[in-house]
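Beneath this line is the structure, given in structure tokens, with notes to follow.
Apart from one protein chain that is not included, each protein chain of the complex appears where it belongs.
Then we have subunit A:
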Amino acid sequence: MAMLFGFGQSAEIQIRLSNEDTRKIVKARGDDGNMHDHFLYYDGESVAGVVLVNLKKANHKFEHQGIRIEFIGQIEVYYDRGNQQDFISLTRELARPGDLTQNAQFPFEFNNVEKPFETYMGTNVKLRYFLRVTVIRRLTDLTKELDLVVHALSSYPDNDKSIKMEVGIEDCLHIEFEYNKNKYHLQDVIVGKIYFLLVRIKIKYMEIAILKTEIVGSGPNTFKESETVAKFEIMDGAPVRGESIPIRLFLAGYDLAPSMRDVGKKFSVKYFLNLVLIDEEDRRYFKQQEVTLWRKADKVMRHPGSQDDEMPTSIPGTQKFNAQSVVEHPKPESPRSDPKSGSTSPDDNSDSS
């Protein structure tokens, strides 16, 4: 929890949230590098609670020019001299200018607050939601901040086609790879297969990696940071023509967050599956494929009378995937592009399982 004490410790400010005992807690790494607990909120939920102002020196008159609380959603870009942009800013007046002679409590409520983006702590950018109490004083204001974590939920996507492609280096290596979906939720399983059509190089082993790329800014000021989130060996040894290697990668074991697309028009977070083949001379042949990760709601909201085994079409506080967010299919990552007629795109695929 970010804490900012003003000068003169004549009063202590605390922010208490409603339903603290029933609300879920998320562990997140703060600016100091340590893990902290934060309360979890969803889009549309009200943010309410009580602000406690405790006077340090009892029976001393505590003068102030007003007390207010703000709910702020902010995107901070690190490299641009700490450029901060508030995309949400709501204020509630708690007290008019006056004096406090004893400890005071100020209840507050922000009704049905829109929280359009998920909290994100990245390498070059961070998006956070927080409450800030300000006690205006003559010389310096007293402030207190309380960070909240927001998760953005989504429902099952409509157009979840499999990814199936034939790639390779002409006359050297041809593979056909398939992943069962192009959109995976964070506890999902990536099921796929690699089928070898032509192997004229000496392969030592093959692995699959999950890459996370954070893109901040645009045009000449674009910063791209890539990080390997997970690496998994799926084959050891030299395959021959006709062999099929299965893939089964459980995402729940890795620290993943949903894909973010052009959030606040400032940054994106993209995930890629990187298939890498390594030959006897440690040369690496790879193919990157973008996948979309989304967050599934833990509990399903049921309307009375609905069937239990039917997946809900919409969950309150979630957003449907728009059909525009399909996976791009870049050219194969090979020295020579693959001219074979067998190259397929998922939309043309008629025999996906």
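In this text, a contact is a pair of C-beta atoms (placed from the backbone, for glycine too) under 8 Å apart; a residue touches a chain by one contact, two chains touch by 3 or more; residues count from 1.
Quick note on the criterion: contacts and distances are computed from a predicted model.
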Missing subunit (named according to UniProt) among the choices "Proteasome subunit beta", "Collectrin, amino acid transport regulator", "T-complex protein 1 subunit epsilon" or "Sorting nexin-3": "Sorting nexin-3"
From A:Leu55, A:Ile72, A:Met121 or A:Leu198, residue that would touch the chain that is not displayed: A:Leu198
Contact partner of the left-out chain, one of A:Asp171, A:Asp255 or A:Asp298: A:Asp171
Per the touch definition above, residue among A:Ser154, A:Asn180, A:Ser259 or A:Gln289 touching the missing chain: A:Asn180
Residue, one of A:Tyr78, A:Tyr156 or A:Phe232, that touches the chain absent here: A:Tyr156
Residue ranges of subunit A at the interface with the undisplayed chain: 156, 160, 162, 169, 171-173, 178, 180-181, 189, 191-193, 195, 198-202, 238, 240-244, 246, 248, 279-281, 283, 311, 335, 353
